[in-house]
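Reviewing the structure listed below.
Missing here: one protein chain of the complex. Every other protein chain is in place.
On to chain A.
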Amino acid sequence: MPFDVQSIDWLAISPVLAVAVAALVVLLADLFLEGARKAVLPWLTLAGLGAGLALLVPLRADGDDARGTFCSPSGCSYVVTDLTLVLQLVLLGSAFVVVLLSMPMVGADGAEGAGDSPEVPGGEYHFLLLSSVTGAVALAGARDLLTLVVALETLSLPAFALVGLRRDGRGGEAALKFFLLSAGATAVLLFGVSLVYGSTGSVHLARIAGELDRLDPKLTHVAATGAVLTMIGFAFKVAAVPFHAWAPDTYRGAPIPVAAYLSVVSKTAGFAGLLLVAGIAFRPYAHLWGPALAVLAAVTMTAGNVAALRQTDAVRLLAWSSIAQSGYVLVPFGTAAGHGEDLADTLPAAVAYLAVYAVMNLGAFAVVTLVARERGGLVDDHRGLFRAHPVAALAMAFFLLCLAGIPPGLAGLFAKVTVFQAVIGAGTGWLAVVMAVNVVIGLYYYLAWTARLFVVEAPGTPPVAGSEGAAEVRTGTAPMPLPLVAALVLTGALGVLLSVAPQLVLHVLTVPGLLG
């Protein structure tokens, strides 16, 4: 067989490359820069992510044809479709906001600590973050199982380190727990992939679907087992119940921006993987995984919401709420069986939901970051935030009501309506009812939090004459750090924009052949 030099479509993979190159640049810069000059690292990171975002534009303008690269006769391993671009936009944009969130936290040289929280070393942090984002962005374009697995590991390995980066006991424990469970999930995933490969003889998603259709009946059980195990691997990433156990502790132990990263970027990437394997490779088995994921969706949202009711810690509450939100995203998957083979009607609803979820969840994390700096990490520490930071409090109220899905949080409402529409259209009525009940449960804790923002009296214990000054400090009217302001403005503006013009996101529902 003659050695064939593969021609690589550099533009197609340019967003991935931009982020990867930025990661290396940051790593090198961290080695050669000293002291205060390390303050440039976050800006390099932002520039890398910005370049990745900018490179999506020529790809979008390129036209409707999918660009494939790393092709072999059985298919391409990396394909840029509209779906890829939407997911990469969400992933890169979210990572951009995460970097903004972490700027006040990350030390310039890792020595001086601001506030009482242990500092996070800047060079490592940004390098790891960019590496992880590289995996996430690559995953959105991956079209064979091996690329998917490699991308997923590229996403996950740096994430373990990110969780444990703040070298205190809790961070270490969280990172270890995350690592062990994640490694188990990867093993399951790899086992599934090997079974699928063994029975179909291919790793390319589109080809697998074709092979599954004309599979030797003796192999169907093997292939189905492989499909289920593969999907379980991704279900772990999106923290679907019962594979969610890592999420609350990991979020809580990690620095808050890292928690935001896990709950948005990592989760979106996980859903992207699920979308690709379920929507393309295992499409012929939709009658199997559809009902299973429907049950999973119902259990996930219910467990997440019920557990969130009892949380007093802000990050922990957001962790459970994000598990519940995962349940909502899973709902369109759960309706697949009702649609037979045509998944293009339902699965895009999950993409639309993810995009809106990224905006509102990052916004909420931005305010939590701010409050945690000034007061503390409890939901009760948000009491009376309106007096100290009116704009931040109003933004938080907006994000929380978006997550709850009632006006004025129209963006979230539209996202929920989209998901409901997919379910009702597919005729999976019971799942719609479960979700309706869950929306009500969710409203309770989101609203309780919102109400706290506007409580009049000072936070904490009833004011004593002597503690007047202390209360004043805790109320903290210090100016907000500029990066946090930028993150708030960015997410807030996007949230309002999506509330007024939901079509911007909902457009994905009507893009023909989104799943390629």
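Here, a contact is a pair of C-beta atoms (placed from the backbone, for glycine too) under 8 Å apart; a residue touches a chain by one contact, two chains touch by 3 or more; residues count from 1.
Here is the rule we use: contacts and distances are computed from a predicted model.
Peer 1: Can you tell which of "NADH-quinone oxidoreductase subunit M", "ABC transporter permease", "Small RNA 2'-O-methyltransferase" or "Cytochrome c-type biogenesis protein CcmE" UniProt lists for the chain that's not drawn?
Peer 2: Answer from the record: the omitted chain is "NADH-quinone oxidoreductase subunit M".
Peer 1: Write down which of A:Leu11, A:Leu219, A:Ala344 or A:Ile406 is the residue touching the left-out chain.
Peer 2: Considering all chains, including the one not shown, the answer is A:Ile406.
Peer 1: Which one touches the absent chain: A:Leu41, A:Val203, A:Leu293 or A:Val439?
Peer 2: For the chain that is not drawn, the touching residue is A:Val439.
Peer 1: Touching the absent chain: which residues on chain A qualify?
Peer 2: Chain A touches the missing chain through residues 401, 406-408, 410, 413-414, 417-418, 420-421, 424-425, 429, 432-433, 436-437, 439-440, 443-444, 447, 451, 454, 456, 502-503, 506-510.
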